[in-house]
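Notes for the one structure printed next.
For this depiction, one protein chain was excluded, whereas all remaining protein chains were kept in their positions.
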Amino acid sequence: MSTASTVSDLVSQPYKYGFVSDIETEKIDKGLSEDVVRLISAKKNEPAFLLEFRLRAFRQWLKMEEPDWSTVSHPVIDYQSIIYYASPKQRDKKASLDEVDPKLLETFDKLGIPLSEQKRLSNVAVDAVFDSVSIATTYREKLAEHGVVFCSISEAVKDHPELIERYLGSVVPANDNYFTALNSAVFSDGSFVFIPKGVECPMELSTYFRINSEDTGQFERTLIVAEEGASVSYLEGCTAPMFDTNQLHAAVVELVTLDDATIKYSTVQNWYAGDENGKGGIYNFVTKRGQCRGDRSKISWTQVETGSAITWKYPSCVLLGADSVGEFYSVALTNNRQQADTGTKMIHVGPRSRSTIVSKGISAGHSSNSYRGLVQIGPKAVGAKNYSQCDSMLIGDQAAANTYPYIRSQQPDASVEHEASTCRISADQLFYLQSRGIGFEAAVSMMVSGFCRDVFNQLPMEFAAEADKLLALKLEGSVG
Amino acid sequence: MPPKRWPFSLFLPRFPVISPDADLLLEIVDLHARVEDQPILKGVNLTIRAGEIHAVMGRNGSGKSTLSKVLAGHPSYTVTAGSVRYRGQDLLELDPEQRARIGLFLGFQYPIEIPGVSNLEFLRVATNARRSELAKEDLDPFAFEDLVRERLEVVQMNPSFLERSVNEGFSGGEKKRNEILQMALLEPVVAILDETDSGLDIDALRIVAGGVNQLATADNATLLITHYQRLLDVITPDYVHVMAAGRILRTGGKELALELEERGYDWVDQELAVLEVA
Partner (left out) sequence: MVSASTSTTSSAQPMAANAWITEFLERLPAPSGDLEAVQWRGREALARQPLPSRRNEDWRFTDLGSLKALDPALLAQVEATEGTDPAAIPIADSADALPAPAAGTMRLRLDGRHDPLAGQTLPAGLTRLSGEELQQALGHTLARCGCEQHWPVEFNQASASHCLALRVSGSVAETLELVATASGESALLPIRVLLLLEEKASLKVLQVQLGSGSSLSSLVVEMHLGREAEVQHGLLAFGEGEACLLAHLAVEQEIESRFHSVVASRGWALARFEPRITQVEGAAHTDLKAIQVAQDHQLVDGHSRVEFLGPDGSLEQLHKAIVDGHGHSVFDGAVSVPRRAQRTNANQMSRNLLLSDQARIDTKPELEIVADDVRCTHGATVSRLQHDQLFYLQSRGIDAATASRLLKRGFCQEVLVDLPAAAASWQPLQRLLAEV
């Protein structure tokens, strides 16, 4: 049947964001040592507690080993050949966007993220991170009126050191795993969000990450804290140029919700995935975790993963508060030689905590797409509930779809339910749509998007169309 | 009220060959086709003109369903000889979706379930694909919803079906009504209905047949593929063709269907045997 191969052709689309911006960059030398950690800290004029945090993490990292339990495989990473700090040369303090290098603004314009006053996305505040450094944050003043802090981590360290000291590393300890230790030692920037008690953030917040340098690792950190009764919706997007080499991206994201607070965290991940032979692309080794510390608090993760050579990431919720809620909605599309090992952990500690997992994996080409999840119901989680659904769609007979859902329950008055299925786009379905005048590409795209509908429905309105377009882009092209 | 007449002139410049006979819609000449290595159609000849209703009858395995799929361009079937001209244009060189857009419609014997894809969205995209071929403007979701609600009455369907996924969890009768609804929206020139009566109870059959009769006009044509007489009790054909072993064995008026009903298909075998010897 020719359908499979033509469908495979469809998903092999050139990467749109693969350009390199010619921007003068200040880089430190390759390699990692205690001196490098101190240098990064010094460059950022950090307070002593943060240098101490970094050094502790670095010493722990030295003692740790790269994890090998996932299904991904890659050549050995030489951590001494990576540059741990790169920053576009510009004036340190950006009093206004007018002072930001126009080339940088142009880069973000090209990526569809206009930062200048006139062209800004309405109702979305954006923090733009270029290589290791936050270059601009829009709508800061308007947010400040509501008491909302939205700035780069570096600025937060200067302006709100007490918040950073209290929350940084409190959800994901530095020694949680190999990559969190590495990140904690060398993280350069990222976004910080603080929503004070009772405040509903008046607009969507968004961070856009761009890797530009070839041999630079990107180690950003995101920390979002929502106090009692606060709520916020946050979105991150990311792209990188096409290089033959692999770039390491080892980020850490920490979320904290207190009583009755809600954080909705959405990701549209479109790092460069490497070419059809698996050359180049980002290694995306990310640790994302939220703690629902308060009663009735809620954390919701939505991710659309389309890029990266390797994705290794499990956005998780630790449901400590009574009646707290965790959600995970995921679409992961892999093609060519891409490998994705992704899923979530829902750790139920508090009574009546509830969680929902909806995962949709689409594997094409020679790619491998694994869902790995853990639902753990602790002895005190009376009345806890989990529902999980993991569906895989295979395109072509060279792609792999694996599902590893672990369930552990120690509480009889809790219920855990898991369902999974595997399907493909059948030739009959395609023909049916075609016989109604719908073109081949549109038909495939319609079915993939229908397969992912439950997840797209969770994205903030402003970005749902974006995600659909991104998937359609990956599925668009000439038919056989 | 019969539906709107097609804006016929809009088509004409698009076709390289303009048939001298404007009434001639479909002309099948010596059509041979196979699935994998198995020859199924072995020389089908059939001409369909505007305003006509044709019925192709035959036993299971006679090739009648294959004929409908070959006409719609199903990728599992390979045409090995012969030609099909649709209003003077070579139909066989077109993709399935192009055939649909220029007005060929296949009502499936087993409509396909497509989980996740909303029926309403599907109907709108299909309708707009057809409309753009007719040089009509796209319908936005609101305008389309008005249209679809009006057409729902043709098949007496509950609007709640629009909210569900394409054919998913529909009963046999609901699937068939969804097919006729699509036909009502796409306003085809030639509609091929493959065993539309199978699996229908008598009420559903009446509704489906009522829909087909309503949609038939002097400018379009219908090709019914069926096994039984009962559909022809409610839709009166102008021509009945008996198919066997991949060929049309006999053609007659509606009385031929009654004859089949009375005598069964055994005489077909005898005639076929004579033919084989010859």
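The letters A and B name the chains in turn, as written, and every chain counts its residues from 1.
Operating definition for what follows: a contact is a pair of C-beta atoms (placed from the backbone, for glycine too) under 8 Å apart; a residue touches a chain by one contact, two chains touch by 3 or more.
Values in this document were obtained by computation on a predicted structure and should not be read as measured data.
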Omitted chain's touching partners, listed by label: A
Contact partner of the left-out chain, one of A:33, A:81 or A:410: A:410
Identified contact with the non-displayed chain, of A:21, A:87, A:392 or A:429: A:392
Absent-chain interface as seen on chain A, which is shown: 4, 69, 377, 379, 392, 394-424
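Operating definition for what follows: only the chains that are shown with their structure count from here on.
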Whole-Å gap between the CA centroids of chain A and chain B: 49
Contact set on chain B toward chain A in their complex: 72-76, 95-97, 99-101, 105-106, 108, 111-112, 114-118, 121-122, 125-126, 129-130, 133, 165-166, 182, 186
Chain B-touching residues of chain A, taken from the complex the two chains share: 1-3, 423, 426-429, 431-440, 442-443, 446-447, 449-453
